[in-house]
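A short write-up of the structure that comes next.
Our next item is chain A:
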Amino acid sequence: QQKTLYVAGYGGSFEKTIRDEVIPGFEQSNGVKVEYVAGNSTDTLAKLQAQKGNQQIDVAIVDDGPMYQAIQLGFCGKIEGLPADLYEAARFKDDRAVGIGLVATGLMYNTKVFAEKGWAPPTSWNDLKDPKYQKQIVIPPINNTYGLHTLLMLARMNGGSEANVDTGFKIIKTDINSNVLAYEPSPGKMTELFQSGQAVLAVWGTGRVQSFANTGFPVDFVYPKEGAATLLTSACPITKPNASPLASAFIKMLLEPKTQLVLLKDYGYGPVLKSVVVPPELGKMAPIGERAAKLYTPDWVIINDKREEWTKRWNREVER
Partner candidate 1 sequence: MAATADTRDGRAPWALTAPALMLFVGVLVIPLAMTVMLSFHDWGQYKGIEPVFILKNWREIATDPYYAEMFWRTFRIALLTTLITAMFGAPEAYILNRMSGRWKSFFLLVILGPLLISVVARTLGWALLFGGNNGLVNKLLMSLGLIGSPLPFMFTETGMVIALAHVMMPFMVLSVWTALQRLDPQIENAALSLGAGSFTIIRRIVLPQIMPGVLSGAIIVFSLSASAFATPAIIGGRRLKVAATLAYDEFLNTLDWPLGAAVAVLLLVALVLIVVGSNALIERRYAEVFR
Partner candidate 2 sequence: MSFLELDRVAKQFGPQTVVDDFSLTVGKGEFVSFLGPSGCGKTTTLQMIAGFLDPSRGAIRLEGRDLTAMQPAKRGLGVVFQSYALFPHMTAAENVAFGLEMRRVPRAECRERVRAALEMVGLAGYEERYPRRMSGGQQQRVALARALVIRPSVLLLDEPLSNLDAKLREDMQIELRQIQRNLGTTTILVTHDQNEAMSLSDRIVVMNQGCIEQIGTPQETYERPASAFVSQFLGKTNDLAATIDLSATPRRLAAGSWSVPAPAGIAGPVTVSIRPERIGFGDAGIAAKIVTRIFQGNHWLFQCESECGPVIVIRQNDGQPQPAEGEAVRLAWRPEDMSLRGAGGVA
């Protein structure tokens, strides 16, 4: 009897990549059927919670924020034998999950509109305050890692820290809020707002901007001079009775250099392995090499502690 391995992950081109490049090989070498359960991070997490104690999913691929929640809620098992040349930033506590791709949070802007209007490309997080962008900025909300990063960066630039984000809230509320068209977490919606010309500037990640630019739409990514934050796409094996050892095997396959390069090419993910050599034509936006080294990695231990409170505050103060 053939076993089935359920892998939950993003839909869209990510799904296509995994289906085309990873799954066939894996099925062949392990004699197993892989079912891909597509869904965005929150959907996957909700499914994990709903099926708690009776999990169907074996491997979950989600953003780092939700991954921390998943770990906290005890959904993730331990991965044995992770490669040694993993960037430190891609590691999770106790190896309960692992980053499979590196993304930087920065600014995206519409190059065509900027050129037409004679605006200089943005360079700083402070550009979000510029009144000329009135109702033309999109920032993902706080329950999305990009939004959280925005808050953190603004706080840090103004003397705050993970432990104290008051200044961040204050700036968003007073200086930025009026410029924001929408706090939009959905990538599809984000691209639509750009394509319909309603938004020209946004906070987003390199992976997303790369694939958006790949469609031919005139956008570019900016690493703000104050620094960009790291976001990890991560994977973990799900704890369940008689968990399949193949779950870890599947995750490790995602970390193989060949897969890492595919993810970089198709999806703009910076590799998480130091040893991966990036061909120059692939690395225009992604955080690799020096850019990767300069990234700021937030302290999730502190953040997780405060996140519930920040969310409430964000909902009531910013999005109102």
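As a convention for this text, a residue touches a chain if its C-beta (ideal position, glycine included) is under 8 Å from a C-beta of that chain, and two chains touch if they have at least 3 such contacts; residues count from 1.
Selection rule: all candidates are chains of the complex that A comes from, given by their letters.
It should be emphasised that the depicted structure is a prediction, and the values quoted were computed from it without experimental measurement.
Engineer: Out of the numbered options 1 or 2, which touches chain A in the complex?
Structural biologist: That would be candidate 1, which touches chain A.
Engineer: Which residues of chain A touch candidate 1 in the complex?
Structural biologist: Listed in rising order, the residues of chain A that touch candidate 1 are 42-43, 45-46, 49, 52, 69, 72-74, 136, 141, 143-144, 181-185, 188-189, 192-193, 196-198, 304, 307-308, 311, 315-316, 319-320.
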